[in-house]
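Following: one structure in structure tokens, then a few remarks.
One protein chain omitted, others in place.
Coming up: chain A.
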Amino acid sequence: MADEQQTIEKSAKDDRQVVLSVRDLTVGFGDKIVLDNLNLDIYRGEILGFVGASGTGKSVLMRTVLRLLPHRSGAIEILGANYEKASDEERIALDTRLGVLFQHGALFSALTVKENIQLPMREYLDLPQSLMDELAYVKLEMVGLPPDAADKYPSELSGGMIKRAALARALALDPDLVFLDEPTSGLDPIGAADFDALIAKLRDTLGLTVYMVTHDLDSLFSVCDRIAVLGQKRVLVEGTLQDMFEFDDPWVQSYFRGKRARTVVTNENQPPADAGPTDAGK
């Protein structure tokens, strides 16, 4: 598994197992088409960073993939199964292999952190309570929360702790594919860097595949294997950071070569291929 991940970066696309495939997806509300014939592939073991201007439908895409929103046409295949054609048993099996970190955590407010983490375990696994307690503490430790957070209610946690607790819940069943909606927003830079490192570590140890909607340039540059840009109702471009620098679109150019991006890139010692006057195109 480890070798597989290391070769992912530059290997031919055909070798890799597609975990999530979206084909010709169209989503709209009323007269308004939000996503038009969108195509997207995510491969096993990669961290895909998803960016796009506010209001371009990043959240709509994620919610459609998770079947929280209906789509008008197109096909979504998750972990090799088409959800619409799957039987009830297959759907449940599929649900246990997905983990979702919602933007605001979406922890159940009536349950403690520990109970939140144990909820999926309790429903799907046949494990004794003592082991579930231990596993809950293990997950807390993995996401960097102190053990005394276990018995707190979500309303007693800080924003960063809520993010971590929600990640712990998303990882409760050791899913194959994890969706993260702006995981580092609202965290301090050190906390955000820790969070990125944590996600990279989990990917390496658990073989996770990560779909990450983010605006954090640090995350994009440090942990994402590939980046996809949503714009004009479809995926404008997907590929490595290098592809982003070379892609000719005003928004993409100003996003990845703007002032903020340049600072980050210089710090990462990855100067853009042909840095020029870049704030063009607003």
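By definition in this document, a contact is a pair of C-beta atoms (placed from the backbone, for glycine too) under 8 Å apart; a residue touches a chain by one contact, two chains touch by 3 or more; residues count from 1.
Keep in mind that, in the parts below, contacts and distances are computed from a predicted model.
The chain absent from the displayed complex carries the UniProt protein name "Phospholipid/cholesterol/gamma-HCH transport system permease protein", chosen from "Phospholipid/cholesterol/gamma-HCH transport system permease protein", "Molybdopterin-synthase adenylyltransferase", "Ligase-associated DNA damage response exonuclease" or "Iron-regulated ABC transporter membrane component SufB". Residue-wise, the contact with the chain that is not shown comes from A:153, picked out of A:83, A:153 or A:247. Only one of the listed residues, A:18, A:125 or A:237, touches the absent chain: A:125. Annotation for chain A: contacts to the undisplayed chain at residues 1-2, 93, 96, 109-110, 121, 124-128, 130-131, 133-135, 137-139, 141-142, 147, 153-156, 171, 173-174, 201, 204-207.
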